[in-house]
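Structure first, then comments.
One protein chain is absent from this view; the other protein chains keep their places.
So, subunit A:
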């Protein structure tokens, strides 16, 4: 049997997965090389859509079309071939993919960007109807069906997807019980004050938040549908839907039994190379043999890292001298119902003796900022902000260059990214800093003229 692809002299890059990692890689391959052949294969959808926007479709805030970052003509115009199919096997000897319908497809270079799948931990009842995770478009469709007309839902797992699911259900006026294993929401990432701030906000949104609570089992009815969950205290909570959002893991089952080395994900070196020549992996599905930086994990499961890995691999595949993947200052963001969260640099939930923290929280309890800095030289290592937008460019520079806390505090107006006419919280932060440290530093002031023309600081 011959492959589908037409033979050509230029290289044929085949990418499994049309998520942010695969698509970014394809776009940059095309930018660097007008002649190569590029195919993206994905089972989930023909066109790239933004996974991070799945919740908004359910909430009626957007339609599926709105989640596509590029219009449909974009792919043809850039000569990127899209195939909607599931790859079920990879024949590394013959450089061929085998689709679930047994079609065979040739590649010269294979890029695996197959993303993640929701975790399941072998709970009793986890396969009942009405029990599901949320990762793909198909999951969303299922959730649409399974939550139709229900009167109670339980979400298990206090991470980012869990809180999104709670918000989704709440937007449809479905009462939600939210089971969180940690003592405070997401406190394996957030320091206690921030975590508690979010606890309060969830309660304000009438989420029945159960902290330090674990799922025991899911109870079904005679039709195989969920009717309740039992938690570790022995209490049962009646419900018709259970969202399992206890993390994700690399979606690599289809590679089992091939020569490609797998750990939890596809094992790669700092250049995204697997153990097989001409096969690379990027994004959620990739597991670095060695973490890319001391404060990074071996598997990076966020949007931004998928994008950066895609860019970098495309560079390596088209330039003579490949570079090692080297992410810069860490950054991330999320939104918990109405409260936005941004973080730059290194702010773990708990820190060692070499660090000190400066934390300010607004009286309303919905806006907060934390700086972590080195005791020895006062240089900041990172910042967390709740309900306060910060300027990425400023903090990327400040953390890299090791700005001292005092400098950053006095420049907070400039470092802020809040909309115009926003409450000037930076004055309050400055005051607290002055009181706490017995200082009298001042904010760089705007002149009258600058104020008049609304110039940025």
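Definition applied: a residue touches a chain if its C-beta (ideal position, glycine included) is under 8 Å from a C-beta of that chain, and two chains touch if they have at least 3 such contacts; residues count from 1.
Quick note on the criterion: contacts and distances are computed from a predicted model.
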Missing chain, UniProt name, options "Cell division protein FtsX", "2-hydroxy-acid oxidase", "4Fe-4S binding domain-containing protein" or "ABC transporter permease": which is it? "4Fe-4S binding domain-containing protein"
Of the candidates A:126, A:187, A:287 or A:311, the residue in contact with the absent chain is A:311
Would you write out the residues of subunit A that touch the absent chain, in ascending order? 20, 28, 50, 52-53, 56, 59-63, 66-69, 71, 171, 201, 204-205, 303-304, 307-308, 311-312, 315, 323-329, 331, 333-335, 337-338, 340, 342, 389-393, 396, 417-423, 453-456
